[in-house]
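Note that this complex is displayed minus one protein chain, with the remaining chains in position.
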Amino acid sequence: MSSSEKNYSIILQNDYSEGTHPEILKRIADINLEQNSGYGSDPYCASAAEKIRKACACPDAEIFFLVGGTQTNQVVIDTALAPYEGVVAAQTGHVNCHEAGAIEFTGHKVMELPQHEGKISAAELKKFVDRFWQDGNHEHMVFPGMVYISHPTEYGTLYSKQELEDISDVCHEFHMSLYLDGARLAYGLTAEGTDVTMEDIARLCDVFYIGGTKCGALFGEAVVFTKQNMPKHFLTRVKQHGALLAKGHILGIQFDTLFTDGLYYKIGRHAISLARLLQQGMKEAGLKLFINSPTNQQFVELPDRTLKKLTERGVVYSFWEKNSPDRTVVRFVTSWATKEESIRSLIQILKEAL
Amino acid sequence: MSSSEKNYSIILQNDYSEGTHPEILKRIADINLEQNSGYGSDPYCASAAEKIRKACACPDAEIFFLVGGTQTNQVVIDTALAPYEGVVAAQTGHVNCHEAGAIEFTGHKVMELPQHEGKISAAELKKFVDRFWQDGNHEHMVFPGMVYISHPTEYGTLYSKQELEDISDVCHEFHMSLYLDGARLAYGLTAEGTDVTMEDIARLCDVFYIGGTKCGALFGEAVVFTKQNMPKHFLTRVKQHGALLAKGHILGIQFDTLFTDGLYYKIGRHAISLARLLQQGMKEAGLKLFINSPTNQQFVELPDRTLKKLTERGVVYSFWEKNSPDRTVVRFVTSWATKEESIRSLIQILKEAL
Amino acid sequence: MSSSEKNYSIILQNDYSEGTHPEILKRIADINLEQNSGYGSDPYCASAAEKIRKACACPDAEIFFLVGGTQTNQVVIDTALAPYEGVVAAQTGHVNCHEAGAIEFTGHKVMELPQHEGKISAAELKKFVDRFWQDGNHEHMVFPGMVYISHPTEYGTLYSKQELEDISDVCHEFHMSLYLDGARLAYGLTAEGTDVTMEDIARLCDVFYIGGTKCGALFGEAVVFTKQNMPKHFLTRVKQHGALLAKGHILGIQFDTLFTDGLYYKIGRHAISLARLLQQGMKEAGLKLFINSPTNQQFVELPDRTLKKLTERGVVYSFWEKNSPDRTVVRFVTSWATKEESIRSLIQILKEAL
Partner (left out) sequence: MSSSEKNYSIILQNDYSEGTHPEILKRIADINLEQNSGYGSDPYCASAAEKIRKACACPDAEIFFLVGGTQTNQVVIDTALAPYEGVVAAQTGHVNCHEAGAIEFTGHKVMELPQHEGKISAAELKKFVDRFWQDGNHEHMVFPGMVYISHPTEYGTLYSKQELEDISDVCHEFHMSLYLDGARLAYGLTAEGTDVTMEDIARLCDVFYIGGTKCGALFGEAVVFTKQNMPKHFLTRVKQHGALLAKGHILGIQFDTLFTDGLYYKIGRHAISLARLLQQGMKEAGLKLFINSPTNQQFVELPDRTLKKLTERGVVYSFWEKNSPDRTVVRFVTSWATKEESIRSLIQILKEAL
């Protein structure tokens, strides 16, 4: 559906339901009559990469721009793993649940760890990997070669710096790389109370990606290899995956814009402040949050009759899960484009509808 | 390189070196503040699909929008073939040469046929397939399940309607599907002298794609399944390939624009008219064309000293191949954005430099 | 190690540590000077298939002989699944744990269910699949297309007929095929107290395999498709997997022998009777069985000092797992070749060593 055609007024379904931050569209238009050489060999990609290196305080970082999130996970995991290795992830990890088997499509197993509000624990990871190496039959098993985490997670939660350091330590003790899926990184970096910075992530992870699609870009994700560990002939492998964009400069100009004058963080802060407003409003309305998410995804369990009223009032949310016959967990997602008045209206509607 | 930074004045290197047709950019900006549901389930994709169905005179056509050309070839070929089948292509076919093995990456063999200025012949195809089925060992061989052609080909050449009909007949006699790569279809449909229309293509092929990236779009290709033969759970398989765009409406709005008021054909005609101007100019300059291409790619063999002068004068071309020590075949490519004055200048420079 | 070179006297490490049942070796020698056409097109494969059809009371069964267990699981699962489907298995299922990712290598996800002494429950299966189909996002997920069970399981346990019927019902309600890994089927069919026959398996499963390697053959597994559902061009796909044996008649003659005069069952009964003898002996020795396995694998937790003594006395067992600092779970496996005197000696040694 498109918001102009249907009569929805408060759409909080997803951050990728939105258009593109106007500053990005403007830059794309500004350079539209230029010719650029293809496949990322243009000056905008170079400039964006340089700005990202600075934002990471990682002058040697190698950066490659891809189009979408599942594509990025697939390309990074497949190219970073040896063929006999799999990737360890939370049971609820995006790569394990919601990518239609894109990782297995490339021949690698996703090895499940228990999840705790979307996060894995360093202790459980260590136990899992320890057991592998101590198993006398481990040559007949998939080798754990990489750990996948998302930050924010699929539940909107965040790792603390200590948690990331512990996971990173286990990874490196067992010669696994640590990969962080930052599809919603803007919201993770600007959440209140987080002690994790972009520099920490670059320091603790071997590779991560800075999400564009869900953080204000038209599309695009920036993969950052932090330890001079970009897989050999990476461009060729990206091409082999069907993931190489001909007009690569469109990716470059977007990330150049996102990392100019702190736009990426500004987008994050805007969404976070509205998510907090909504959180407070829901609490005031007497609602119990389903998960205490500090980021732009807010989860709440509502009576089905309330949901019906929300829909009648033009509120669009995501179905999350159904735990009882007459109540449903739903998700509201804020973005760069969410308006304060929408959140205030939603709170009002919630209060009335309960 | 970007044309604003370096001092190049006449860039004819590639059609994907260009920006986006202004009308497309405008439409993207127009709908930027709307929210749209994801993955192609928006009204713009629906509207674009409907317009393409009309352009094909194929009311039952099933249409799916993807991001890039290699991605499209990989997804279409992998999902349309049975696992024991391969795809037959000209030795110079894009899928055989310039996609870094993206087809084999999905487990399928590309089976080579001889090429004639980039084209395959129905007679040679028939002989090849005939031999397969008559081979007593064919159960130990890859089954030919699909024929891949490009139109225009990698050499800018075009099939005649009769040639397409003959190839289509062989395909269907031997239960193979016919797939046409239309990365530069705009230029094929508007070439002078062609008798092949979009309707012919839809009628004769089982699946084809209408190229956007090289024909004025920001990015994007429209896959058209013409015989109600879209592979089962196609969206899931696209996702599994890492090829599903979250903000699918950006693809929809582009193709909706390209198929409004004949923009796709207008873009094609503009590039073709300038290619013809260049062709005539080169002939006037006494140059012999390397291939008689009726489309937007023009190939000519030039002395290396001439090329040096061209570069000094700011002309950017593609290297094609080197057949003698002091002469090189180069390619000039026109697009929606090419200016008549650039072509006139190039002709002038050529005349002077020879 | 080889038992002739080292001084081991009681080797119960694995059923594939043994040689070949003498009757099979004899038949191989008998036909050694014949010429046979290749790849399974010989009369012995035909005869073996016919005998298996009778043993299954399934006159339409399609049968194909393969070399090994992991190979069989890989070929069957890959060819029976659609590309967008995965296979559901117990967390401890062989395909999930001990095949080095052979299933994922072919692009398919193994989807974990909880295990109960190696078995899955129909109720949990139903809940899992139900949830998939009710998920609004299931098009972004791997489709459950097949259920994998092993009988006996990796823990030596067996399904009851009722359990198999319940699982089969869930599978067919949700259009999944049911695949039974019978690597040790001889021991499952001849266990005391089982109510599951070969006919039941053929009736309830869509495909299963009759294990040869672990049940007295030199090597080989017989895949049985019971519902005229052998994947199209199966021989070609087996070849494509590198799994087609040139001298296929060696497989045929072995299964022909195994299904002549009830040899397969005779082998099973011999191993079962010695496993029961061992079980009783261990109980008499005051040992608590780790799992109550009715088949040829017996698991027991022993003090490490006892294990040391066993090794000194020439007893070879498998390490299974370590649950406490000074005790270890080990496995003893009987086979067609195990001698009663070995088991009696082992019991004596156990009694002395405790």
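Read from first to last, the chains carry the letters A, B and C; within each, the first residue is number 1.
By our rule, a residue touches a chain if its C-beta (ideal position, glycine included) is under 8 Å from a C-beta of that chain, and two chains touch if they have at least 3 such contacts.
Predicted, not measured: the structure shown is a model, and the values here were computed from it.
Undergrad: Of the listed residues A:29, A:46, A:235 or A:329, which contacts the missing chain in the full complex?
TA: A:235
Undergrad: With respect to the chain omitted from the figure, which of C:100, C:164, C:178 or C:291 is a touching residue?
TA: Selected residue, touching the omitted chain: C:100.
Undergrad: Determine which one of B:109, B:126, B:203 or B:327 touches the chain that has been left out.
TA: The one listed residue touching the chain not shown is B:109.
Undergrad: Out of C:236, C:257 or C:279, point to the residue that touches the absent chain in the complete complex.
TA: Touching the chain that is not displayed is residue C:236.
Undergrad: Tell me, which residues in chain B touch the chain that this view leaves out?
TA: 84, 86, 97-101, 104-110, 112, 136-137, 139-142, 319
Undergrad: To test your reading of the contact rule: which positions on chain A touch the chain that is missing from view?
TA: Looking at chain A, the ones touching the missing chain are residues 78-79, 82-84, 107, 139-141, 143, 232-233, 235-237, 239-240.
Undergrad: What chain C residues would touch the chain not displayed?
TA: Here the touching residues of chain C are 1-5, 8, 11, 13-14, 16-20, 22, 25, 28-29, 31-38, 41-44, 67-75, 99-102, 105, 213-214, 218-219, 236-237, 239-247, 249-250, 316, 337.
Note that only the chains that are shown with their structure count from here on.
Undergrad: Through what angle, to the nearest 5 degrees, does chain A rotate to match chain C on its C-alpha atoms?
TA: Rotation angle between the two copies comes out at 180 degrees.
Undergrad: Over half of interface residue numbers shared between chain B and chain C means same, under half means different, so which is it?
TA: Homomeric contact, same residues on both sides for the most part.
Undergrad: Could you state the distance in Å from the CA-based centre of chain A to that of chain B?
TA: 33
Undergrad: Find the geometric centre of each of chain A and chain C from their Cα atoms only, then give the gap between the two centres in Å, rounded to an integer.
TA: Using C-alpha averages as centres, the distance is 42 Å.
Undergrad: Roughly how many whole angstrom separate the Cα centroids of chain B and chain C?
TA: 52
Undergrad: For chain B, give me the residues that contact two or more of the other chains.
TA: Expected reply: 236-237, 239-240.
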